[in-house]
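A single protein chain has been removed from this complex, and every other one stays in its place.
Entry: subunit A
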Amino acid sequence: MEVPPPGTALVEELDKRLLVQLRDGRKIVGILRSFDQFANLVLEAAVERVVVGHQFADTPLGLYVVRGENVVLLGEIDEHRDPPPNMEKVTEAEIRQAQRAEKEAEKIKKTMKARMDFLLDFE
């Protein structure tokens, strides 16, 4: 059976702007300059795309090497749909604030749930 040599799957993506989804949930956008069979990547002009709800901000990172095991997905960015429709670009300070607010809201939700569970224990 004819099998392509390992690590050739990404040749078509070279020099394109890609959105890289990482295992820890972070998203990095950059130009793919190099890769290997493990999907280790070299991204030029990389930015971290921080998303909170329908807002996002790009934080410049520079030249990034990503270890393959952390890669979930590489998305080819459609330049006509970047930024994504329905999403609003905000400043880094604004997104940090939104992130804090989201964290706070989650904390409140968690304590509320804990209290409810406590009450239900009496039943």
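In the analysis below, contacts are C-beta pairs under 8 Å (C-beta built on N, C-alpha and C of every residue); 3 or more make two chains touch, one makes a residue touch a chain; residues count from 1.
To be clear about the criterion, contacts and distances are computed from a predicted model.
Enquirer: UniProt protein name for the omitted subunit, picking from "Probable electron transfer flavoprotein subunit beta", "3-methyl-2-oxobutanoate dehydrogenase (2-methylpropanoyl-transferring)", "Sm-like protein LSM2" or "Fe2OG dioxygenase domain-containing protein"?
Expert: UniProt lists the chain left out of the view as "Sm-like protein LSM2".
Enquirer: For subunit A, which residues lie in contact with the unshown chain of the complex?
Expert: Against the left-out chain, subunit A lists 1, 3-4, 6, 8-10, 13, 19, 21, 23, 25, 27, 37, 39, 49, 51, 54, 56, 68-69, 71-78, 81-87.
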